[in-house]
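The structure follows.
Partial complex: the chains shown occupy the same locations as in the complete assembly.
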Amino acid sequence: MTDAQSELTGTPAHAGVFTLVITGAPYSSQAPQTALDFARAALKAGKQIDRVFLYGDGVHLASALLAPPSDEANLARAWADLLTEHQIPGVACIASALRRGLVDESEQKRYQLPASNLVAPFEIAGLGEWVASTASDSRVLYFHKGA
Amino acid sequence: MSTPKRTLIIIDQAPYGSFEGREALDMAFSLAAFDQTVSILFSGPGVNWLRKGQLAADIHQKSVEKNLAAAPIFGVQALLANAADCELFNLTQDNLLEQVELVKLTPELTGQFNHITFAG
Amino acid sequence: MAPIHTLHILNKTPGHQRHEACLAALGPQDALVLIENGVLALAKGLDTDVACYALMPDASARGIEDPASEVTMVSFDDMVALTSAAENVISW
């Protein structure tokens, strides 16, 4: 472990800014937990994360209504805390979100829905946010569901 | 007129990467809790549920090793595993949970059950 | 460490078509990181010429302790360093 680590960290880093795209849902897939552990390690290593983008089933990670058993991590809460602490924008793709029942107050009004369920600081926005990251120098990393 | 169900639950996904296997185990334990006849078959990458020494806390999950070891006590009739898949993933007597019966997924095996369902 | 052209991050189980497609797509200057269910390749046995890493927490969660010597066990810190250093990264 220590050998591998010292060897690896001795390499000059090409990428200093990451964008994390999460497409796997919490609990159904390991993706949100793997991405969280990766994000913590990246921040510890002095890397920046310019944006976390939730796409496809990944939008469920921004739900305010997850209530897992008390001895299991609440992944939405853990992610929300990390984003808040490090002032990282968290964006759920609007098209993915509306199809999967994840809405903020503005979408609730627009579609006359009985409630909203987006947890702060996540926001709902379009794919343009993802395009902005890909068009920048940021290294875009994907966390898909496993199988 | 009512034919009692003999249930087989087949888990063919590897552990921890997705949740279907875990929720399928919940189904099996529920049936057993209500005194229904149920066996579990692990096949494909699902046989990896049966490896000894899983430290699931390292990825912030709970290991199911103890639950599986206690399955017969909870009333699960049998823990079956597809022999060829155990061999593929190098599961041998040394590292395979006790109480696992090696079988082959054939019409003869499935014919012993009248209610068969896969994990997700 | 030799420069990495493409770092392949593989989280699919052996037998999944994307697992097999990944192994077939490795170039000579590439490296492979097994994560999540991808680490089960170590239980099955892995035959590849490129540098191969496996995420330790995922391996130990699945009871895989003692992989073949050609595979380097890594932490999340190491994975950050690898993804930073590589020219390109593909998450399979």
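Letters are used for the chains, namely A, B and C, taken in the order the chains are written, and counting of residues starts over at 1 for each.
Just so it is clear, a residue touches a chain if its C-beta (ideal position, glycine included) is under 8 Å from a C-beta of that chain, and two chains touch if they have at least 3 such contacts.
Predicted model only: the values in this text are computed from it and were never measured.
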Whole-complex copy counts in displayed-label notation are A x2, B x2, C x2
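Criterion: only the chains that are shown with their structure count from here on.
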With contacts defined as at the top, give the pair, A-C or A-B, that has more of them. A-C
CA centre of subunit B versus CA centre of subunit C: separation in Å? 28
Rounded to the nearest Å, the gap separating the Cα centres of subunit A and subunit C is 22
Report, in whole Å, the distance between the mean C-alpha point of subunit A and the mean C-alpha point of subunit B. 33
Among all residues of subunit C, those touching at least two other chains are 11, 13, 36-37, 56-57
Among the residues of subunit B, pick out those that touch two or more other chains and give their numbers. 13, 16-17, 59, 61
Subunit A-touching residues of subunit C, taken from the complex the two chains share: 1, 11-13, 16, 18, 35-38, 53, 56-57, 72-87, 89, 91-92
Footprint of subunit B on subunit C - complex, ascending: 11, 13-15, 36-37, 40, 43-45, 56-58, 60-65
So in the complex, which bits of subunit A are touching subunit B? 27-30, 33-34, 71-73, 145-147
